[in-house]
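The other protein chains are all here in position, but one chain of the complex has been omitted.
Here is subunit A:
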Amino acid sequence: MAQSEQNTGFLTPQRAVKSGRMKEALVEKKLLVTPGEELGDASEVKAGKGAYLAPHRNTVYASLNGLASFVPPPLDSPDQRHTVEVSGHKAYGAVPEPGSVVIARVTKVMARTASADIMCVGPKSVREKFTGIIRQQDVRATEIDKVDMHSSFRPALTYLLAKLSLGDARAYYLSTAKNELGVVSAESTAGATMVPVSWTEMQCPLTGQTEQRKVAKVGS
């Protein structure tokens, strides 16, 4: 079959199986799939991201539209099957998962809580923001009843790393009660990005003023 210059070497599972080049196409990431296409038998491959295992049929199918590829198994695992993944061009936006570390932007600071918009879950950004709440007792690990919310966070373009938990009906709960969690980037009243000085203070490079925040210990 003649292939135009633009579509060099992309195969669909039908053509690949016919010409016996299924495995080769998967390894080279040239297999184009749409949702519902068969990617392999459950005894030979595992379902990774973008693929799923049908419960009754023992076959792995694609669930996204894109290119399928093989991921080799880690050398020491007992299960030596390859993992099949499908990567589309638009991955659906991340959904907050309890226990994950998120990047959130502080929107409101009140007497005992602060509310923040969750922008990224892990390394992936969300399409539309989710709301989270940081309670007074979740700001830090020690002396939790003596926390002053206004000395820990300010709404001005403040980004923080926090750990997510399910929360109540209204919002997710965020916790910064660890050394490596807290404010990572904040803007001072003068408008410059502040530099962290200690775990409670950040300094503005323009005016030299220090402002109080619960700072995250990032990096080695």
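Please note the rule applied: a residue touches a chain if its C-beta (ideal position, glycine included) is under 8 Å from a C-beta of that chain, and two chains touch if they have at least 3 such contacts; residues count from 1.
Convention: contacts and distances are computed from a predicted model.
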| item | value |
| --- | --- |
| Per UniProt, the name of the complex member that is left out, chosen from "DNA replication complex GINS protein PSF3", "Exosome complex component RRP41", "FAD-dependent oxidoreductase domain-containing protein 2" or "Radial spoke head 14 homolog" | "Exosome complex component RRP41" |
| Absent-chain contact - pick from A:Lys23, A:Lys46, A:Lys129 or A:Lys178 | A:Lys129 |
| Contact with the hidden chain (one of A:Ala16, A:Leu32, A:Val45 or A:Ala186) | A:Leu32 |
| Which of A:Gly40, A:Gly66 or A:Pro196 contacts the chain that the document leaves out | A:Gly66 |
| Interface with the unshown chain - residue positions in subunit A | 6-7, 10, 12, 32, 34-38, 50, 52, 54, 61, 63-67, 88-93, 95-96, 126-131, 169-170 |
